[in-house]
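Just one protein chain is left out here, and the rest sit where they should.
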Amino acid sequence: MSGGPRRGYVPWSIVALGGLAIVAAPWVIGEGALRFLSEAMLMLAMAQMWNLLAGYAGLVSMGQQVFVGLGAYSLFFASISLNIAPFWVLPVAPLVCAVVAAIVALFMFRLREAYFAIGTWVFSEVVSLLVSKTDRLGGERGVGLPTARLIDPRWLEPLTFWISAAIAIAAVFGTYALLRSRVGLGLMTVRDNDVAAASIGVDVWRNRFIAFVIAAAGCGLAGAVSFTATLYVAPGFAFDPNWVVAMMIIVIIGGIGTLEGPIVGVIIYFALREALTVFFGLSAGWYLIGLGIVAIAAILFEPDGLWPLLRGHLGGDWLSVRREPPAPPRIATVTPAVEGVRSSASGLGATPGDR
Amino acid sequence: MIWVETIVNGVLYGGLYGLLGVGLALIVGVMRVVNLSHGEFIVLSAFIGVSLLGVFPWIHPLVLLLPVAVIAFGLGFALQAVLINRVVTRPDPFAAILLTFGVAVVMRNLMVEVYGADLRHLQAGRLAQASTGIGDLHVGVLPLLILALSIALFTALQLLLTRTRFGRIVRATADHRDVVRLMGVNPGRVYNLVMGLSLALASVAGMLLAIRASFSPYSGVERLLVAFEVVVLGGLGSFWGAMFGGIALGVAELVGLRLDPNAGPLYAHLLFLVGVLLRPNGLFRVRA
Partner (left out) sequence: MTLLDVQALDAFYGDFQALFGVSLHVEAGETVALIGANGAGKTTFLRSLVGLIDHRRGDIRFAGESITGEPAERISRLGLSLVPEGRLLFPSLNVEENLLMGALNQRPGAWNLARVYQLFPILRERRRQSPNALSGGQQHMVAIGRALMSNPKLLLCDEISLGLAPLVVDQIYESLGHIRAEGASIVLVEQDVKRAAGAADRVYCLLKGRVTLHGQARGLGLEQLSRAYFGT
């Protein structure tokens, strides 16, 4: 029995069914519902990114909205200046964000914990202010997306939906793949105890750097699609801290440091939002108050979020990134058990808790 | 001459920024918690001031500083006792950040619901416009008052911490939360009082800032960022460092505004980012 990542339980039948449902959806459900689902899936992608940072890399970023906005702006201007339909230049968004993130990391990583958190927020405000003052970028009023005309309007919603779904799936399974890799194992050791991790040779800085760049790219991509759907971007919306508020609330309520947590969190977030605004007819402010109170309650009473509570009822992990320690070598039998000492990575053993 | 005036005014308002930050520096130093709702309490104090003025319109806003500070003290005490004390002993350093962030979100949106999203202002009458001259130099009377008040409060805080029994207890609790229990001190109660003090100081800054500039429920974010920048630039946990950090930010902002009227707090933020890049332990580290 070799050591290494435990198999996650994701049956192929569900995957195939899910894929079919996504492809078929635009013909089956109305435009309003499509838009709602697109928003939810983009939010899921962003939440996974924030979770990657806070739940696995130990980085609480309160400025993540800067990448949402930068992704949107870079897409808009790439599309406009090259006069190509927006979806063709999507890769520009994550690329720009990755580069900016790499540079930002160089000085933000000097700050620890809470100071890093607010430092990233300050950076976001700086970018927002700079964009507001730059007329060529549309200034405070922002810009529209004339090249959207290049897309057949009947396909705009379905395309947005499929791309959002693809991004959400990539975010979830990409993070899954990352965490099952060596980089992922490194990340989790850093999260659990960065001093101990450094002492066994894990490059703390490099692992965090990789996570930070990936999270920036992911948020940039999601932000680009989100604003393409609205056909308009302005600094107030693009760099709005409420993006990161939503990411945080989703992850905290759903379950920080687990892959299934953000999925649960997104469902609860949107269910609460619809319930409070549609059902009870409250204004947007009240639903944020309600969500804030739920988040506070979560931190006080269930800091690990709802997922650990649901796991038991739902038959175990869907997407486990837990490692098994290698089985001890069986001395009494003939077959050698050298498989168990495959690499130093698996020798570290299982991470404690449900992470 | 205009430049000297600008810089002098920057110094004077910098005292205010220092005051915005010192409350935060206090709780960071004592309990290693960054209160992300600090900005919202600063704004809330201003709104309480507005409400009180509505009830007693004949009173000058400066007189209301004390009652608002007392109210803020009570709110801080309650915040710590009911919420923050439950997470302060957890090994996870982020629980307190996330918790106070949740509080900030709730407070911000509650203030919008209760007071509306419009910009407000605390009228200080002629005092806000008055200026006095030293030779050719014109300096606002209000900024001078603010600086004097800031220095007085800083000094009082310093004396409280270094010369009194309470200050001794606070410093000892900050050093070793467990060991003070052996001497009969309940760390939770110390934290309650310190948080109360922190928000009382913040409320004074909030009121004074509301006299100078308009505010809305959304201004909390900006106040928090300034307070935070003051703390970091000053060297975490250092009080006079926070004062100097505040002054640096004040000068940066006013000089920036003269160069670039639409900048808002941009130049202050840029100073902070440069400061972090060059000296992450604080530009003005003063041994506390």
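Lettered A and B in written order, each chain numbered from 1.
The rule is simple: contacts are C-beta pairs under 8 Å (C-beta built on N, C-alpha and C of every residue); 3 or more make two chains touch, one makes a residue touch a chain.
Source: prediction; values computed, not measured.
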Exercise. What are the shown chains that the left-out chain touches?
Worked result: B
Exercise. Of the listed residues B:7, B:53, B:172 or B:193, which contacts the missing chain in the full complex?
Worked result: B:172
Problem set entry | Per the touch definition above, residue among B:2, B:55 or B:182 touching the missing chain | B:182
Problem set entry | On subunit B, residues whose C-beta touches the chain left out of the figure | 165, 168-169, 171-172, 174-176, 178-186
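The definition used in the following text is that only the chains that are shown with their structure count from here on.
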Exercise. Taking each chain's centre as the mean position of its Cα atoms, how many Å separate subunit A from subunit B?
Worked result: 34
Seminar exercise, completed: In the complex, the residues of subunit A that touch subunit B are 54, 60, 62, 107-108, 110-111, 113-115, 117-119, 121-123, 125-126, 129-130, 132-133, 241, 245, 248-249, 252, 283, 285-286, 288-289, 291-293, 295-296, 299-300, 303
For this session: Provide the residue numbers of subunit B that touch subunit A in the complex, in ascending order.
Result: 34, 36, 83, 86-87, 90, 92-95, 97-99, 101-103, 105-106, 109-110, 112-113, 221-222, 224-225, 228-229, 232, 236, 260, 262-266, 269-270, 272-273, 276-277, 280
